[in-house]
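The complex appears here without one of its protein chains, the remainder shown in place.
Naming follows writing order (A, B, C, D and E), and every chain is counted from residue 1.
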Amino acid sequence: MNVTIKISGHILFPSLDSQYDLSGYVDLVRRLKADGYGVYLVVGGGEPARYYIKTARRYGADESTCDQIGITVACLNAKLMAAALGDIACPFIPTNFDDLDRAIATGKVVILGGLQPGQSTNAVAGVLAERSRSDLLVNTTTVDGVYTNDPRKDPSARRFSEITTEELAKVLDNAGTKAGEYALLDPVALKIIKRSKITTKIIDGRDPMNVLSAIRGDAIGTTIVP
Amino acid sequence: MNVTIKISGHILFPSLDSQYDLSGYVDLVRRLKADGYGVYLVVGGGEPARYYIKTARRYGADESTCDQIGITVACLNAKLMAAALGDIACPFIPTNFDDLDRAIATGKVVILGGLQPGQSTNAVAGVLAERSRSDLLVNTTTVDGVYTNDPRKDPSARRFSEITTEELAKVLDNAGTKAGEYALLDPVALKIIKRSKITTKIIDGRDPMNVLSAIRGDAIGTTIVP
Amino acid sequence: MNVTIKISGHILFPSLDSQYDLSGYVDLVRRLKADGYGVYLVVGGGEPARYYIKTARRYGADESTCDQIGITVACLNAKLMAAALGDIACPFIPTNFDDLDRAIATGKVVILGGLQPGQSTNAVAGVLAERSRSDLLVNTTTVDGVYTNDPRKDPSARRFSEITTEELAKVLDNAGTKAGEYALLDPVALKIIKRSKITTKIIDGRDPMNVLSAIRGDAIGTTIVP
Amino acid sequence: MNVTIKISGHILFPSLDSQYDLSGYVDLVRRLKADGYGVYLVVGGGEPARYYIKTARRYGADESTCDQIGITVACLNAKLMAAALGDIACPFIPTNFDDLDRAIATGKVVILGGLQPGQSTNAVAGVLAERSRSDLLVNTTTVDGVYTNDPRKDPSARRFSEITTEELAKVLDNAGTKAGEYALLDPVALKIIKRSKITTKIIDGRDPMNVLSAIRGDAIGTTIVP
Amino acid sequence: MNVTIKISGHILFPSLDSQYDLSGYVDLVRRLKADGYGVYLVVGGGEPARYYIKTARRYGADESTCDQIGITVACLNAKLMAAALGDIACPFIPTNFDDLDRAIATGKVVILGGLQPGQSTNAVAGVLAERSRSDLLVNTTTVDGVYTNDPRKDPSARRFSEITTEELAKVLDNAGTKAGEYALLDPVALKIIKRSKITTKIIDGRDPMNVLSAIRGDAIGTTIVP
Partner (left out) sequence: MNVTIKISGHILFPSLDSQYDLSGYVDLVRRLKADGYGVYLVVGGGEPARYYIKTARRYGADESTCDQIGITVACLNAKLMAAALGDIACPFIPTNFDDLDRAIATGKVVILGGLQPGQSTNAVAGVLAERSRSDLLVNTTTVDGVYTNDPRKDPSARRFSEITTEELAKVLDNAGTKAGEYALLDPVALKIIKRSKITTKIIDGRDPMNVLSAIRGDAIGTTIVP
């Protein structure tokens, strides 16, 4: 069984001056690999990416270049994860689709940062899940699933245990102008999940063991029914 | 002044067995170049792309691979356009963002087919407009602008002369389940237009002279006010 | 045992509007792979390549660019075949010799479209046979071997069961000015076959089972004795 | 006249949480370019590189991989500088020598981060100065030249206004085991300067105007006489 | 006016231990460039290539790998020529067709060694002449043109001042089994010359001034009438 895991940059790289702690996810991936899973990772850019992008924007960079800088940071984070995983990881970080094919052909844990400007890491995770023929896409965030409303603002917000892509599109729409703050999944990522019918789980990834629970089929987070 | 033009694949490559007629757009680009414009093109895959994708899907290809095959056809079409333009065109078709930078550095007409799976040619056009610092993005389709409703079905549908990105998002939403048939712009393309504040015109591109009118500022098609 | 098979583009992609049928060759390759053969394929551009080249020429493209466009179509066809073969195929299509080495190192079915302008797909097949250390090169066409004369014009034409490279060169020479219509093998391909002493069989590939017969050593088509 | 400037990462990127200030160097490069200089930059990795390397090492990465991670950060910094310089900068950051040739051929400001593990940014600056046929290599640090001894420890330390590569080698040798802390130039960089006879100035780069003074021939810092 | 010159490896690199003398061709190219010509060169592998190939063959390398080794030597020779030409030469040596397009876009003297196994340097010269839209292809050898027979063996052999591609094909055919020793042009090169209708002159290139004469239209060597 193949599984694609999108690790939010805000989980592994939450600030500029904290000590980055990769050990939980390193242990998780080693355990999955030892259990025979094919493991594919997308690692976000986190706070360093946001900081570099902010600086680039201050000096007048166009938005695509800002994206590209963010992708470079995410690839750097991916490289760091590859180094931490050692021999079980594909040592190079693909930056285009042809290279992704080469990486998958190694049979190792493939780690992506991002591919091209204008594509979210969620969309990249969807594409990776498709190309690696993953049976499950686990999308980690800092909340424990999809809610009827932003749980930080509305105490009556209720978590979905299952949701269809259509329902999720509506929930994300209602989040309206605050898209930037609450964007669990962008429309492209949703479209990819829908077209490929890949079961997707949105979980709180701050504890890597939640990913293990999600893969084992425990009732955790929100499952997007394709 | 720099201008990015997205030429719908359905305009230049409408079917498998027709004789492809590039001459109108070749003349247009030569004229724009002679007038001192920086010209950047995105060429879609058209019917050949749809046909190859359909075949790949029949043999069980995953959706990302189908996308990649469609991109290859679009790049082939771009190569054909580059050949037809001759010396004024950048002779290689970039397939990643680094390569795009190399192409822009030649100072010639840069032509893209597509970049990576999961990205529409409209999104690619947005990214190209950003990176080339275009002042205008002309998006050609086979209708003459954005309507309140699908004009082929609702005779009372009214064309917008101007529309904001927010209004356009709502119009596209209402098109609802028929997204595939009436998708003038996908959400990512919209987001790129919005973030970069690039004036975008949606026009009927079956007559290339309409592009000239749009660039000259004539009242034609629908202008998206960023 | 390694075998290189050149599949004529006119067999798989005979026209623009037909439904491309890859299933016979997909089954053949799966069977060969299951039987322990190393399988290497060259797929031609067929009718789509001819059509794109004709269009490029109409717009004044130089012949090398026309070649390059034809190669791109052949690579697209190769990509389609790779998608249809799924996991047993090397997922990327090499476009240069260094990349070919990388593809061979994956141990999977390697599929080429073409490499560089000025090289026929037959020459590419010869080079691939050499580099993959193939014991046999099967060259499929739409006739069932090499004849003393064009069998479509001369009813008394006799099929060779075996022919030396020298004899074949003479037969091809006699075909004279109509080289374009009856060019089973160009001189470079012949030279490669000769220098590498790779047994080559020219067979009617419209029925993929003929390839199996040729590999098994049945008396079929014409064998070029190096 | 061509000039290569090595900007210490510790000057532009001194810590993780400071606001990176590129404006002084951006102004300097624009001015030099406007005055007709060919400008070539090497930008170091600074504190972010040190932090990422420290993290990689904590997770057991080999030293070459650590180098590679540091180079990626330096290339990221170079990309940021390219974005800040806008149109006068070569938009892609070369990561190998062939690519460097392509970048130089654009006629724009070429910015390097680093090339390969085991090579200091000083050595890269030397190689860039050679390849760009620079007449002057300006090496910025956080002290104002080469001293007879570490000026932070020995008040009687005297600054050289000129020094030969042989004398400099001896001074660096005497710095002995503390090489890491006071390594103005590593032996490879020295060797490159010597072999190419490129006049090199070591100056305090915290004020970018010092670079201008050095280029104009003012008595500033230490000049290495090749 | 653009001109492609194929410099035989045996002229510039005639043996392993001689001092290679590039100065005549360096002067020629500088002069042509100063006179406003676009200049494109193909440099052969000469004796070092033959020696390396012989060694590779002794250790059991397949013929395509031998070709590839020969191409690497020819590219090395091309790199040497680029270094000798300095700033007027494109500093990188293209090894595939996409790269050739990038090189041509620099507007400098483009120098090729070879592209892919199975292609002679003469065929490469033909392709380069096409792609660079050269008006003339000068093919240098160590004899002063095409003869009715091998002039070293038949004193009555007569030099053609003009010859058609068809006639040339016959002359080369008659040379028969000794093709290796007297192969002025292989069939692929002939085909390229024919299809592109590029005027081609075969001259004695041991004196580089003969190339200048050929370009100026003097009666020298043999002109292939396309």
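Convention: a contact is a pair of C-beta atoms (placed from the backbone, for glycine too) under 8 Å apart; a residue touches a chain by one contact, two chains touch by 3 or more.
Computed from a prediction, not measured in an experiment: that's the story for all the values here.
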item	value
Visible chains that the absent chain touches, using the contact criterion stated earlier	A, C, D, E
Of E:Thr55, E:Thr142 or E:Ser161, the one touching the omitted chain in the full complex	E:Thr55
Residue among D:Asp35, D:Asp62 or D:Asp218 that touches the chain left out of view	D:Asp62
Positions on subunit D where the hidden chain makes contact	62-65, 67-68, 95-97, 115-119, 123-124, 126-127, 130-131, 133, 173, 186-188, 192, 195-196
For subunit A, residues in touch with the removed chain	90-92, 102, 106, 108
Touch residues of subunit E, complete complex, unshown partner	16-17, 19-20, 22-23, 26, 48, 52, 55-56, 59-61, 65-66, 68-69, 72-73, 75-76, 79-80, 83-84, 86, 91
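Criterion: only the chains that are shown with their structure count from here on.
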item	value
Relative to subunit A, chain with the most remote C-alpha centre	E
Set of subunit A residues in contact with two or more other chains	65, 68
Contact graph of the chains (line, ring, star, complete, other)	other
Interchain contacts, given as pairs of chains that touch	A-B, A-C, A-D, B-C, B-D, B-E, C-E, D-E
